[in-house]
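Note that one protein chain is taken out, while the other chains of the complex remain in position.
Up next, chain A:
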Amino acid sequence: MLQRFGIRIAFMTRSLKDSVLQKDSTRRYLVTQLETTASRLSSEPSVSNMEELKKATREGRVDLEYRPLYLDAQATTPLDPRVLDALMPYLISLYGNPHSRTHAYGWESEAATETARKQVANIIGADPKEIVFTSGATESNNIAVKGVARFYREKKRHLITTQTEHKCVLDSCRALENEGFDITYLPIQKSGLINLKDLEAAIRPDTVLVSIMTVNNEIGIKQPISEIGRICRAKKVFFHTDAAQAVGKIPLDVNEMNIDLMSISGHKIYGPKGIGALYIRRRPRVRVEPLQSGGGQERGMRSGTVPTPLVVGLGAACHVAHKEMSYDHARLEHISRRLVDKIMAELPDVIRNGDPEHSYPGCVNLSFAYVEGESLLMALKDVALSSGSACTSASLEPSYVLRAIGADEDLAHSSIRFGFGRYTTEEEVDYTAEKCIQHVKRLREMSPLWEMIQEGIDIKSIQWTQH
């Protein structure tokens, strides 16, 4: 039995080795350790090899001790161990193609896929037949926006979205503009919410789709989805929402909220990366022109073999999230308030971007006036954070979301996004708050703008020279 175990580890390490990055010394170490262990186990099965195994784990390693704290839950989330347990068998032994109709490998994979479909449907109150698996929320958004627009192109030529949507929605709209569609990009108010009257006024007789995200990934604002859905249903316009940051975190029901299309992402809800889903309503039927042609899998809307391990992972992630939603939400509210209160108590001139009343607590975007965002991120090097501005992206322009809520340029450059998740502890939050306060104070000491403020000069009255 141990011999078989050893052979299995040997097989795993060989494939691990093939897929490992050459530069990653941590993984190389781990792999060599597992390999020596595997060869020892397969040649001489003996319990003394437990020492070798233990050395390969975290306790024995010195350079693994200091990894930064992870506070960037909007970028991605770690895989929940229960999800890993659910999907491992489908990576190792249950490897059939779910579309193989003729043998047990296919049947068991198909059964797993259908179970996962039901789990995803349950968390949003949909029917399993209305779920289409895709490679992620980006692909789901593309299918929803481009697919619906192109299908109904003969009679309808107008789409409505907001200025704070995710890049994939905005880019799809831009591509449609090239094809001759009209797009209205709704502005948002200072609070981050859209004005419902603006939306009603923007809907034309030839509007086919309204696309508004449920929870914004940069400032965490929750849009009034039920009201938007009601308006769209009354005007007979399809309503699509990018719920990548919202599924499994806030309660959603596609029937109560009159949602016709919804994009779901796996790796934002403690599931695997590379998988997502698209909810497409069947009553009344929403039709899309498929982007990916092929054998007609997934109701003809997304051809291609459905990746069973990833899909099972997504289903398990949704199942776990469904059970733990209220607990997680309460806990996140507590630690989110803890961080904000701590920072606001110690530091003046800290602005929260987005109305806290209508925000998801797991995403807090703070602007620290008179401090440069990049320098603060560099200073907080043992906390993994993200900047709200696009300094971290290629252009030097600040984030379009912050510009849309009316943040001044200087504030947009000084914003930091704190993302809390299921595994964020109170100690991590306390540590982050302390370090943040300490470094902001330090950076403000060095800041000439801060000096001027202390002396009472009004910064806005200064004429900076153009260069």
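To be clear about the criterion, a residue touches a chain if its C-beta (ideal position, glycine included) is under 8 Å from a C-beta of that chain, and two chains touch if they have at least 3 such contacts; residues count from 1.
Heads up, the rule we're going with is that contacts and distances are computed from a predicted model.
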What is the protein name, per UniProt, of the chain that does not appear here: "Adrenodoxin-like protein, mitochondrial isoform X2", "Cytosolic Fe-S cluster assembly factor NUBP2", "GNB5 FLJ37457 FLJ43714 GB5" or "AP complex subunit sigma"?
-> "Adrenodoxin-like protein, mitochondrial isoform X2"
Just name the one of A:282, A:337 or A:441 that touches the chain not displayed here.
-> A:282
Interface with the unshown chain - residue positions in chain A | 129, 151-152, 154-155, 282-283, 285, 287, 289, 296, 299-301
